[in-house]
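Just one protein chain is left out here, and the rest sit where they should.
A, B and C label the chains in the order they appear, each numbered from 1.
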Amino acid sequence: MGVGGGGKPSTLRVGEVDIGGSVLVLMAGPCSVESRDQILAAAAAAAASGARFLRGGARKVRTSPASFQGLGLEGYRLLHQAASAYGLLTVSEVQCQEHLEEADGLIDLLQIGARSMQNIPLLRAVGKSGKPVLLKRGLASTVDEWLAAAQYILEAGNPNVILCERGIRSFETATRFTLDVSAIPIAKKRSGLPVVVDPSHAAGKRSLVLPLALAGVAAGADGLLIEMHPNPGAALSDGPQSLTPEELLAVAAAAVPVARAVGRDFPSCERDA
Amino acid sequence: MGVGGGGKPSTLRVGEVDIGGSVLVLMAGPCSVESRDQILAAAAAAAASGARFLRGGARKVRTSPASFQGLGLEGYRLLHQAASAYGLLTVSEVQCQEHLEEADGLIDLLQIGARSMQNIPLLRAVGKSGKPVLLKRGLASTVDEWLAAAQYILEAGNPNVILCERGIRSFETATRFTLDVSAIPIAKKRSGLPVVVDPSHAAGKRSLVLPLALAGVAAGADGLLIEMHPNPGAALSDGPQSLTPEELLAVAAAAVPVARAVGRDFPSCERDA
Amino acid sequence: MGVGGGGKPSTLRVGEVDIGGSVLVLMAGPCSVESRDQILAAAAAAAASGARFLRGGARKVRTSPASFQGLGLEGYRLLHQAASAYGLLTVSEVQCQEHLEEADGLIDLLQIGARSMQNIPLLRAVGKSGKPVLLKRGLASTVDEWLAAAQYILEAGNPNVILCERGIRSFETATRFTLDVSAIPIAKKRSGLPVVVDPSHAAGKRSLVLPLALAGVAAGADGLLIEMHPNPGAALSDGPQSLTPEELLAVAAAAVPVARAVGRDFPSCERDA
Partner (left out) sequence: MGVGGGGKPSTLRVGEVDIGGSVLVLMAGPCSVESRDQILAAAAAAAASGARFLRGGARKVRTSPASFQGLGLEGYRLLHQAASAYGLLTVSEVQCQEHLEEADGLIDLLQIGARSMQNIPLLRAVGKSGKPVLLKRGLASTVDEWLAAAQYILEAGNPNVILCERGIRSFETATRFTLDVSAIPIAKKRSGLPVVVDPSHAAGKRSLVLPLALAGVAAGADGLLIEMHPNPGAALSDGPQSLTPEELLAVAAAAVPVARAVGRDFPSCERDA
C-alpha cells in the first residue's frame, strides 16, 4: 500500500469502529487530561454526543515551557479508565519512543501532532508499532509533504494511518489557523487514506467550531476531532476553543443532516434518541 | 449602516432576487465573455441549473499582458443580451470609472475583483453609483481589511454590498488559492452583509469545485459564484477550473440537500423538476 | 525591451539622476504630505542626508476610510515646491487616470503602490505617459507576477520602470511585512530593471529600518526609499515607522561603507562632509 499510488479509498478498523466507511466518526474530549473527575465528565459528554473516541492530551507540545505540559503516563491511564467506563476508544498524542511505550495498552489511536509531523524517528517508531495512527498535518506542510510523512509509517509496515487536517498557517489573524478544506478531497484522493477534520484548532474560538465542522463534513471528511471540556472556563489549555458538552451535542446533531446530504451518515446522539 | 457595527444580517435585493435570505443564490458563467454563441450557450446552461445571475468577464485582470484581456464594452453588451434572453441578471467586473460608465444599464451587479479590493478611487466610484456591488476579498487581505474596503462603499452612501470569499494566498500549491471557509461566518457576523463563495478560483481545478462549493454552503454562505463554460477545453481563460454545463447541474443538485441541512434552501434546477 | 528577456542591467535616468548605476539613490520623505511647513522641513532633511528624491503621498491607499486620505492635488503641489527649493526630484503615488493628470509637471517619478500593482488600467496609463514609474511589489505577489505587471508598462512603450521591494505578507507578526531580500537579485536578473528597497513599510517600526536598509544594500539594491518625518510623533500616517531627520542621516551614513563593500557607492551626506 502506498501513498504515491493514490487510488481506492480504504476503511480502517480501530477496535470495533470503522473509519472511512459510510458512517463518520466523532472523536471528542478535552485538550488536556487534567484530573479523574474532569476526564470522566468529558467521557460521559462525548459518549452522549455519539463519539466513539475520547481524546485528551497527556504529553502536550506547548509553545512555552511555562504552560501546562500534561500529566504524562498518569494522563494516559486516566484517559483509558474514563474511556473504558463509557465504551469509548482513546486517542492521545505521543512525541517520542518513551511516550509510545507508556501508551501501550492505554491508547488505541496514537496521535502524531502537527509539530511532530516530520519527526522521522517518531514516524518510524509508530510505523514499527503497527498500531493505528492519527497523523495531523503540519501547520506549514503541503499536502504532498503530509502524505510523504504518512509514507514513513506505511513503509514501516503499518497501514493503519488516519490523516487529520487541522488548519494551516496563513497571514489571516481572525482565526488561529486557516482550515484548508480543499486538503480533504485532495489527500483522500491521492492517498486513499481516511481524513478527519479538527475544526477546533483551526478556529481558535468556540463560535467557529460549528460552521467549520459542517464545512469539513460537506467537503468529504471521514470524521471530526473536536475539543470539548466539561468546564471550558476552567480548562488548563485551549479553553477558548473548547465546546461545552451541550455545544458538542449541538454540533453532532447538526452534522447528521449534512452527512446525509453528502451520502454519508453521522452517529446518532442522545438528542436524536 | 456600518461594518464596524456588525450586527443583524441584512438581505439585499438585486432586480427581483433576494440575497442573504433563506434561499441561496447561484451565479454562474464563463470566466470571460468570448462570443455571442459562447455566452448564449452559457446563459442557457446557467438558467437550467437554477442560476439567477450570469457571470462573464469583459475587462480581465490578467497577470500577463500577453493573455486575453476581454472584449470590453462589447463583452458587457453580449453578456446583457444573453442574460436577458434567459431571464438572468448580470454580474461582471469593473476596474475604473470608464468601465463603470460602460457597464451602465448592462451590468446589474458590479464586481470588484480581488486585485482591485483596495482600489480606493474605484471603491468610491461604485459607492457613489449606488448600484449593487460584489466585493471580492483580496488574495492577501485579512477579513478586517476586506470589511474596511466595504466600508468605503457603504460610506459613499451605497448599502448594496455583497462580499465574496474566493480563496487566499498560502504556501500550499495543490490548489490555486486556499479557500478560507472560516471567513464566511466571520465576515457575516462582523458586517451583517451577505457573503457568497467562489469555489472555482480557489480550486483552480474542476474536480475540487464540488466539495468546496458544498463546504461553503455548509459554512453558511449566501450563494455560490461558479465558473462554467459550454466548452471548457476551448476557453480563452480559466478553462481548467471551469465546469461543463452538466457538472454545474450536478453541483447545483448536490447543493440543495446541504443547504437544507443547514436550514436554508437552494434554487431548484432542471434535475429537480 | 522585455522582462521575459532578462539579461543586462539597465540604467535609467530621472532628471539628472542615474538609477541602477554604480551610485545608489536615496529617496526619503514623509508617508503623507501634511502641510507646507512639514514638507519643507522634510525636504531640507532629505537633502541633508544625500537624498535625490523627496517622497510624500498626496493620494493615500488607507485600509480604512476613517484614516487620513491625503491632500490630493494640493499635496502634489506642496511636494513639488518643497523639492524644488532643495534641488530634489519628487516621487508620489497615483491611483487612477485623474491622479495622473494632476501629477503632470509636479511628480517626476510616478509611484504605483503595492495595492495597485495589478491595476491594469493604471499600468497602461502610466505606460502610455512615458514617464518614470516606481512599481512597488504587491504584498502577496510573486516576483514573476511583479515582473508581469512591469511588462504592462514596458509594452505600452515606456521603458522607464524602477521596481521596489517593500515586504510581503507572511504569518510573522513581529514585523508589518516580511522584507524579501531574495527578490532583489532575482528581480534584477530576470528583468534587467533597477530595484530599490523600501525598508520602512516592511519594518513597521523605526528600530528595524537601519538593519533592513543595510541588508537591502548588501543584497544588491539600487537604492533606498525611506519614510522620514520632521516630527514622527505628530505624523498623520505611518509615524511609528518614520525616521527622524537625525535617524535618516545615520542610516545614510551607515549605508556608505556597506555600498562600498559590495562595489557600489552611496551618495555622500552632511555627516561625511
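Methods note: contacts are C-beta pairs under 8 Å (C-beta built on N, C-alpha and C of every residue); 3 or more make two chains touch, one makes a residue touch a chain.
What you see is a predicted model, and the numbers here were worked out from it, not measured in a lab.
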{"item": "Contact set of the excluded chain (shown chains only)", "value": "A, B, C"}
{"item": "Omitted-chain contact residue, chosen from C:Leu26, C:Leu214 or C:Leu236", "value": "C:Leu214"}
{"item": "Sole contact to the chain not displayed, among C:Ser64, C:Thr175, C:Asn231 or C:Thr244", "value": "C:Thr175"}
{"item": "From A:Gln151, A:Ser200 or A:Gln241, residue that would touch the chain that is not displayed", "value": "A:Gln151"}
{"item": "Contact partner of the left-out chain, one of A:Arg13, A:Arg36 or A:Arg62", "value": "A:Arg62"}
{"item": "Residue ranges of chain A at the interface with the undisplayed chain", "value": "59-66, 69, 95-99, 115-116, 118-122, 138-140, 145, 148-149, 151-152, 155, 169"}
{"item": "In chain C, positions touching the absent partner", "value": "140, 142-144, 168-175, 178-186, 202-203, 207-208, 211-212, 214-220, 254, 257-258, 260-262"}
{"item": "Interface residues of chain B (partner: the chain not displayed)", "value": "140, 169-171, 173"}
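One rule holds for everything that comes next: only the chains that are shown with their structure count from here on.
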{"item": "Same vs different contact residues, chain B with chain C, by half of numbers used", "value": "same"}
{"item": "Superposition of chain A upon chain C: rotation angle, C-alpha, nearest 5 degrees", "value": "180"}
{"item": "Mean-CA-position distance for chain C and chain B (Å)", "value": "35"}
{"item": "Centre-of-Cα separation between chain C and chain A, whole angstrom", "value": "49"}
{"item": "Interface hub residues of chain A, defined as touching at least two other chains", "value": "140, 169-171, 173"}
